[in-house]
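A single protein chain has been removed from this complex, and every other one stays in its place.
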Amino acid sequence: MIIVLKTNATPEQINHICDKVKELGLTPQVSKGVERTIIGVIGEEDKLRVKPLSTFPGVDSVVQIQRPFKLASREFKPEPTIFDMGNGVKVGGKKIVVMAGPCSVENLDMLVRIAKRVKAAGATFLRGGAFKPRTSPYSFQGLGEEGLKYLREAADQTGLLVVTEVMDPRQVELVSRYTDMLQIGARNMQNFDLLKEVGATKKPTLLKRGLSSTIKELLLSAEYLLSKGNFKVMLCERGIRTFETATRNTIDINAVPVVKNETHLPVLIDPSHGTGKWAYVGSIAKAAVAAGADGLMMEVHDNPEEAKSDGDQSLLPERFDQLMKELKPIAQAVGREI
Amino acid sequence: MIIVLKTNATPEQINHICDKVKELGLTPQVSKGVERTIIGVIGEEDKLRVKPLSTFPGVDSVVQIQRPFKLASREFKPEPTIFDMGNGVKVGGKKIVVMAGPCSVENLDMLVRIAKRVKAAGATFLRGGAFKPRTSPYSFQGLGEEGLKYLREAADQTGLLVVTEVMDPRQVELVSRYTDMLQIGARNMQNFDLLKEVGATKKPTLLKRGLSSTIKELLLSAEYLLSKGNFKVMLCERGIRTFETATRNTIDINAVPVVKNETHLPVLIDPSHGTGKWAYVGSIAKAAVAAGADGLMMEVHDNPEEAKSDGDQSLLPERFDQLMKELKPIAQAVGREI
Amino acid sequence: MIIVLKTNATPEQINHICDKVKELGLTPQVSKGVERTIIGVIGEEDKLRVKPLSTFPGVDSVVQIQRPFKLASREFKPEPTIFDMGNGVKVGGKKIVVMAGPCSVENLDMLVRIAKRVKAAGATFLRGGAFKPRTSPYSFQGLGEEGLKYLREAADQTGLLVVTEVMDPRQVELVSRYTDMLQIGARNMQNFDLLKEVGATKKPTLLKRGLSSTIKELLLSAEYLLSKGNFKVMLCERGIRTFETATRNTIDINAVPVVKNETHLPVLIDPSHGTGKWAYVGSIAKAAVAAGADGLMMEVHDNPEEAKSDGDQSLLPERFDQLMKELKPIAQAVGREI
Partner (left out) sequence: MIIVLKTNATPEQINHICDKVKELGLTPQVSKGVERTIIGVIGEEDKLRVKPLSTFPGVDSVVQIQRPFKLASREFKPEPTIFDMGNGVKVGGKKIVVMAGPCSVENLDMLVRIAKRVKAAGATFLRGGAFKPRTSPYSFQGLGEEGLKYLREAADQTGLLVVTEVMDPRQVELVSRYTDMLQIGARNMQNFDLLKEVGATKKPTLLKRGLSSTIKELLLSAEYLLSKGNFKVMLCERGIRTFETATRNTIDINAVPVVKNETHLPVLIDPSHGTGKWAYVGSIAKAAVAAGADGLMMEVHDNPEEAKSDGDQSLLPERFDQLMKELKPIAQAVGREI
């Protein structure tokens, strides 16, 4: 940590700060420049973070040097995390995992029908919401446990794995019973009680980036999971909120190389939420694979006109099929499989 | 709702859409323009919202006309909401409510000491966090129920009301027991299970705007509370996330007149979180009162150097005292009291 | 255009608006809904845009239906624009154009050296700034005309085309003399006098998207060029400004399919400015090609430690060479060449 002093900081103020630093078992290193003095702090930066240093008299600003996340960092674990889902599917490995299915679980029939189509096209996970976070209280809120049962049933019939969202710490046990991977949605990325509860299950978890969360904050939320002993965590970029309104969100494709650089955790892209329009999904799915993503999550529906949610961004099964074929040579070009 | 068609939409496509509209008991009104045709839909717009209309062949875009929130709207209730806190304090009335106190509850002594100071200066609510949403799992997470007890005790000793955050639907009952007003934090504005649980208590609630939430979304989250029969809701603008890094967040002062125009609910400004620096709090508090806010929430700490969180943005009691004096003539200038 | 009225709009107010609409030679179509009335306007929407309709008594809001850009739209020209640069290079065709070179022109030697390397690797344009837009007046401002001469010389020696920025309407004639394609930088995307001057030259032009400009605004700025009779326009996505600070800007990869859908003009991605770090350039260049971009612009420098600007985001020639090889199979996978 670097403490930058005001140009007019007095020796008393500097001593006062150094005393506090020493009190915490850290070493201050004062460096007098031409225009101003700075104090470098040597030792465990976390000890100082609890102190609001910028309130000390004479301080202009404080600069963090160390990354605030630890277990999620490349420095803690240099090699990429690969985890096994049990049935031979590996997350983070050479093969890019594909999660596909409807936005919401609507009934068993449609789910089985779509599951068969996405399985045939090469998906390994069935996605679908049983508990739905909806902006309006008047929108369809999901089928609840019934939806979970349908997901399990459709996945078992087709040999897919289930990934589904859990929104409430009270439902973690229930959802865990039916799913192979727990999903934490964008709106809950900083729902810290939920993170703690999910971390404690040690189940594979897909953590979605919040609409206005930085990558650093995403990694800090991952740290909540990892610090509970759960290292089977996959991150998801699903678009951030910007001023642009031509698309539902703005996919931050830069997140792929940044995440690869900062953490060992695998990263997946969700082009359906990231664009909000099915016509743009293919282009972004290709970009994600080329950029180095470890997975894709896409909404597929065979009757979008009647979909209970997000019909606008759902691919028809035949378009999903075609896209999966088009993704293969791109995956190959970057040394991957799909 | 207006359905704008593509320039090359066919009569069959137009009929197909009109049929769907009629199926739902609504009336389509086709209007052929020079360049393109549009379909106006007459009736309850909500019925159509469940349909992903833009997936219909021939559709270019869909425009909502009606506001998606109802109970929160000025059209539902034209006169401003004023609610009584029991001890004579009214929220939304002529007198601007002031909530002050430390960011986190640290111990009883400090809390009582600060409570006395803010009460003397004119505050009516004691604020303080017992459960703290922290970006990092390694930061101080709050004292929990012990903190709630201290809040109640300090408030009772000084004749203040308590406002404190609840983060987890499982804690709603517990927190309700100790507090006069429940606070839903910015990170939980779209934690819909929490909103439902809090709405059901019918307790006065302070709903903070999410870091990247639009005002429309804030009102939809309020709608979750109102639709549970809880109309004692105060909204809080606490800064949004933008590209500017000179301040912790960007206070959206425009939110004051917009909220006043769109809803009957009272609105409060939090200049402490909105700026992140105590030196800017006074200027923004004055702006908030001048703009027409119904309340202010400010962090006050008598030893910011040792504060467990947010020391940088906490006012010293003597500065808070001075600020309260400076706010009086501004409140008066806009026909209010403080 | 749709005029949405307030729920309490009077018949007099409605008549007043309809009269204005008719005065302009347009046809109002009144549609009374259950909750409110709307007026559809039939005819050339532009005529109404000059009127601030929302100031009329009784108006709640106004919704535009037609796109404000015309010549740039797909409706005006459905087939993609391909233009010839004279020496066999086509912009917008099957072959993806690659523009590479240093951020700033520093001297002739370095420029020739780098030009040879990028030409050998497959680039068709030499990029380099002679006039530099710099945030600080104390930063290197470019070599001016001398830099233009070096660009021409290095390009002619190597058989490359020159693309370089023009910042000032007074320099358009000068810069045109030395360059094959004029570049309008992000900061000047809405410098309308510059756009008019550049449009009048009819020279091929690369128009960069502003840091906080929507795609619609980018197309309106393109419209300034097209309306002067210059259709040789290529658009450039170079990253937008968001709250994320891990990268210099956020590449809006969604812009590729959106631009392809809205306009016939070709689109290029600049991963150097879009990320600000050379280590991320390769990943984003691959994403751009996979997403369907028609071109790439990348900064290459053989001694980034001594670069006068943007060394952080410049690739070494050997890395550029390697990247060009890696891009080939991706281009092929999407039916293109590079």
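So that you can tell them apart, the chains are marked A, B and C in the order they are listed, and the count of residues begins at 1 in each.
Here, a residue touches a chain if its C-beta (ideal position, glycine included) is under 8 Å from a C-beta of that chain, and two chains touch if they have at least 3 such contacts.
Computed from a predicted model, the values in this text were never measured in an experiment.
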Given the contact definition stated above, which residue among B:247, B:303 or B:322 touches the chain not shown here? B:247
Just one of C:238, C:286, C:308 or C:336 touches the chain that is missing; which is it? C:308
Filtering C:109, C:193 or C:318 for touch with the omitted chain leaves C:193
Of B:215, B:234, B:265 or B:297, the residue touching the omitted chain is B:215
So that we can see where the missing chain sits, which residues of chain A does it touch? 2, 4, 7, 29, 31-36, 38, 40, 42-44, 63, 65-66, 75, 212, 241-243, 245
For chain C, residues in touch with the removed chain: 20, 46, 49-52, 54-56, 68-69, 133-141, 167-170, 187-188, 190-193, 210-212, 217, 220-221, 223-224, 227, 241, 277-278, 304-308, 310-312, 314
Sites on chain B contacted by the missing partner chain, in the whole complex: 212, 214-216, 240, 242-247, 250-254, 256-258, 260-262, 274-275, 279-280, 283-284, 286-292, 326, 329-330, 332-334
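Assume only the chains that are shown with their structure count from here on.
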Chain ID, smallest distance between chain and overall C-alpha centroids: A
Distance-wise, how many Å sit between the C-alpha centres of chain B and chain C, to the nearest whole number? 38
Rounded to a whole Å, what is the gap between the Cα centroids of chain A and chain B? 26
Where in chain B do residues touch at least two different other chains? 212, 241
